[in-house]
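The complex appears here without one of its protein chains, the remainder shown in place.
So, chain A:
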Amino acid sequence: MSAPLPGSLPVTAPPATTLQVEVSKRLDTADRHFALDIGFSSTSRRIALFGPSGAGKTLTLRAIAGLLRPDRGRIVLGERTLFDVAAGVDVRPQQRRVAYLFQDYALFPHLTVAQNVAFGLARGWRNPPRGKSHDDAERWIDAFGLREVRGHYPAEISGGQKQRVALARALATRPDIVLLDEPFSALDPALRARMRAELRALQTSLEVPMLVISHDPDDVAALADHVMEIRDGRIYAPAA
């Protein structure tokens, strides 16, 4: 982080939010049969699901975000039930207040950095304007040192800047939790260490809980207190 985060940043979450996930889902395609059967509960603000690719980590994140509908189970975040088959609850992704940092960041290529950051703050059918945007968005642009590139398009900025834009965009919507899907896999090793340190610093300055999935032990060591190992669609062992 080029500048320390100001204390007035618009992210607050009640302390010790409990994330409770009990979901199962069968996925059958022509060449792959996969059964996801995940159950865990955590009160930590720094959670990690650790495991090899293909273990079901991304599927779990997508289920929490509402982008994948489990066959059975329930997902509860703090006081709010996001998903419960038995009770017929399936909160739409738009209403879950769950932020998702995609592996390749999924920045909107047709919008500038500032428009990307303000994207979730603009309601309705029109994108945020190119010029001055929402105050919250401007604060995040400053907090992540993106002032100089605020008018640039995603194709014109570096990998580290892309990640900052994605984080700023996610945090600007004041989520109750941030899900991070292999946050550093798109970066080269040198940059990876730096961005990891940045994210770690961010965790200490923000109240919002973060759930990281990664296959990299260094990520898990730096970014999580509560680490769970996931293998073949199941929580394998609650590692320390």
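The definition used in the following text is that a residue touches a chain if its C-beta (ideal position, glycine included) is under 8 Å from a C-beta of that chain, and two chains touch if they have at least 3 such contacts; residues count from 1.
As a convention for this text, contacts and distances are computed from a predicted model.
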{"item": "Per UniProt record, name of the chain withheld from view [\"Molybdenum transport system permease\", \"histidine kinase\", \"tRNA threonylcarbamoyladenosine biosynthesis protein TsaE\" or \"Thiolase family protein\"]", "value": "\"Molybdenum transport system permease\""}
{"item": "Residue, one of A:K25, A:K57, A:R169 or A:R196, that touches the chain absent here", "value": "A:R169"}
{"item": "Selected from A:F50, A:F83 or A:F119 as touching the chain missing from the view", "value": "A:F119"}
{"item": "Contact with the hidden chain (one of A:A65, A:V113, A:V212 or A:V227)", "value": "A:A65"}
{"item": "Contacts of chain A with the absent chain, listed as residue ranges", "value": "65-67, 93-96, 98-100, 102, 104, 106, 108-110, 119-120, 123-127, 153, 155, 169-170, 173"}
